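As you look at this complex, bear in mind that one protein chain is not there, while each of the others sits in place.
Order as written gives the chain letters A, B and C; numbering starts at 1 within each chain.
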Amino acid sequence: MSARLVFLGRLADLSGPLVVAPGPLAAVALPEGVLGPRVRLALNGVLVDAVGLVLADGDELAFLPPVSGG
Amino acid sequence: MSARLVFLGRLADLSGPLVVAPGPLAAVALPEGVLGPRVRLALNGVLVDAVGLVLADGDELAFLPPVSGG
Amino acid sequence: MLADVRLLEEAFDPGAALGSFSALPDAGGIVSFLGQVRGGGGDAGSVEAGSVEALELQHYAPLTLPAMQALAERALSRWVLGGLLVWHRVGVMTPGQPIVLVAAAARHRRDAFEAVDYIMDHLKSDSWFWKRELRDGQWHWIEPRDQDVADHARWGD
Partner (left out) sequence: MLADVRLLEEAFDPGAALGSFSALPDAGGIVSFLGQVRGGGGDAGSVEAGSVEALELQHYAPLTLPAMQALAERALSRWVLGGLLVWHRVGVMTPGQPIVLVAAAARHRRDAFEAVDYIMDHLKSDSWFWKRELRDGQWHWIEPRDQDVADHARWGD
């Protein structure tokens, strides 16, 4: 029983992928700096809100910083 | 001693190139339809006005209908 | 920087031309326009007089290439470009063959888009080409379209 957290872009410098227990995201000890006003979340490929999020077994939650310009 | 008249685009359907005597353009018997409000003239590659034009030996006068769109 | 401006009597390969052009050192972004002879009957929604069997573009050598070169110079002075290519066919072409290829390289995408758009809007009206189409065995001269005048007017020059 586990869920997977992945960190994209510059957030990947802060943490590699993590395996965590299912349950409320609020109960997970996240690496510092991976949540912020401009970081969006995708649960199994669908954009979601962090508030009230509960991870189920097999879920993949991606942390997405702003995309690059240029 | 001669000048050359050339007809471009649809005007070429009215006449092939002509060799004429030097002198005022007004004195040349032009094929019907090659002069008109939308036809422009180029003397030796330079756009000119028909009014008062005099052809010198070796000149090439081109009759240019409107260019095509599309 | 000089523009690569050509009047071509023979068919050319636009993919190869763009391949060479994109090897320019300062070509971060490249915009191109390729115009080809349309085949007839390809557009199911339109009713046309007949399918185009061939297209002929006539030019007048003393005017046409100098006008293309002057147009390229105006584009180079108006936008910051790392390269500019303006190739135009003359003579008889068949459906699917390239007629015109314009490409601009620039550090900033917007410069390249506007330069190619500008050159295409002006090529038709400022350069000296006369076009006729072979349909049902007969040649028909193509007259200027109102849309071309409107495209040209967008630029205020």
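One rule holds for everything that comes next: a contact is a pair of C-beta atoms (placed from the backbone, for glycine too) under 8 Å apart; a residue touches a chain by one contact, two chains touch by 3 or more.
Computed from a predicted model, the values in this text were never measured in an experiment.
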Name every displayed chain that the left-out chain is in contact with. A, C
Touching the hidden chain in the full complex, which residues of chain C are there? Just list them. 13-20, 22-23, 25-36, 38-39, 42-43, 96, 98, 107, 109-110, 112-113, 116-117, 120, 151
Touching the missing chain, which residues of chain A? 6, 8-10, 12-13, 42, 44-45, 60, 62, 64-70
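Definition applied: only the chains that are shown with their structure count from here on.
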From the mean C-alpha coordinate of chain A to that of chain B, what's the distance rounded to whole Å? 76
Can you work out the whole-Å distance between the CA centroids of chain B and chain C? 27
Multi-chain contacts in chain C, i.e. residues touching at least two other chains, fall at none
Touching at least two other chains at once: which residues of chain B meet that condition? none
